[in-house]
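Missing here: one protein chain of the complex. Every other protein chain is in place.
Showing chain A:
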Amino acid sequence: MPCPVAGPYNDEVWGSMKAGPSQEEIRRHNLGTLLRHVHIGGSLSRTALAERMGLNRSTILGLVSELASVGLVREGLPRETGRAGRPSLVVRTESDRAYVLAFDVGVDRLAVARIGLGGVFLDRREIPVPPGGHDAGKVAEALAASALEMVGTAPKGTSCVGVAAAVRGMVRRPDGLVRTAPYSGWEDEEFGEDLVRRLDLGLPVSVENEASLGALAEHLRGVATGCQDLVYLHGDIGIGGGIVTGGRLLGGDQGYGGEIGHMVVNPYEGRPCGCGARGCLEAEAGERALLEAAQRDPAATGRDAVRAVVEAADRGDVAARAALHDVGDWLGIGVANLVNVFNPRTVVFGGTLREVFLGSAAQIRSRINRHALAASRENLRLRVGELGDDAVLIGAAELAFSEMLVGPLETLARAGA
């Protein structure tokens, strides 16, 4: 049976129908959990680990030495304590020992990163989309070439333990088929399989929607750390979405869930959307709607163009203000619906929506306060993403690390180190 995407959000190591886990399974689970704690939490003392994991200190000691013996963690002095007395040692990840490759397939740029345990960027490159970017093969070729160069320059004794790619499109679970990526012009591309072949690292490549990965990144390392229920809206050329409920990324039946950009907000008189329908949130509140309403040069797109509108509005440009006002209104309607359906603790505005939110928060909030149910909105927090342009790569890295954090020793052994 194919394993449903073993994401970091998939916390259950053993199925509920099985008999009790064996000692070996428990140990494997504990090793993975400990590694996850220091991977996400940074340096932690053994006492803190014992508290967080609910294990006694001698068990922690054993787990730490086992992970240290394969070079995944090390113990050292904390940087500063601010307290008198002998500082207790902290466990931290050896960020160079095991790393992953993260890919971000943007509309006009591709990003490749080599990210070490603990979420440390070890290497990062941006390359333009090769001519003929509507050909997924060309993109995979460019990404693989750049990635293999990185792998080649990685120090000896380090190993690649996972690969993940973010695409602006709909990705089928569990096989990672890219059903459609409209802005790249892709249809039914076996992009992940293609990358596996070209990289030839003996590793599977996970493929996921970019906004879902942004949501994951903000959930694990960004503004919504520790928050189990969040809705993430990612502004790019369109509006993407990622929903985390109960600490798990929502995928739906086949992985297509969370398409917030295509939530219908204005079907009768709405603007036409790229998907063929009318009045989707993306059509009313996306980049194109904002730039058109602000009467901007249609050739200028992207983050700088959006920022220019917000800046113009700040200086008093009436067209820009009206545009932000309208877009904020539609965004508020969209978020109000999401708040009523998911009751999130936090709604995060990422990508270009960060600027849009700060420039139209009054409209967004007013709409939410008018349409979201009082009980659902009373503890709602609206936040802007903290990870900026790196959110997608960070999320991809977390997805790529997920196997490592379930069975660290096995994954390392398979990586041939």
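General observations
To be clear about the criterion, a contact is a pair of C-beta atoms (placed from the backbone, for glycine too) under 8 Å apart; a residue touches a chain by one contact, two chains touch by 3 or more; residues count from 1.
FYI, contacts and distances are computed from a predicted model.
A chain of this complex does not appear here, and its UniProt-recorded name among "Phosphonate C-P lyase system protein PhnH", "ABC transmembrane type-1 domain-containing protein", "Sugar ABC transporter ATP-binding protein" or "Thiolase" is "Sugar ABC transporter ATP-binding protein".
Summary of contacts with the chain left out: across A:L61, A:L89, A:C275 or A:L382, the touching residue is A:L382. Within the set A:L77, A:L358 or A:A413, the residue that contacts the chain not displayed is A:L358.
In the full complex, the hidden chain is touched by chain A at residues 80, 82, 307, 310-311, 314, 354-355, 357-366, 368-370, 374, 377-380, 382-384, 386.
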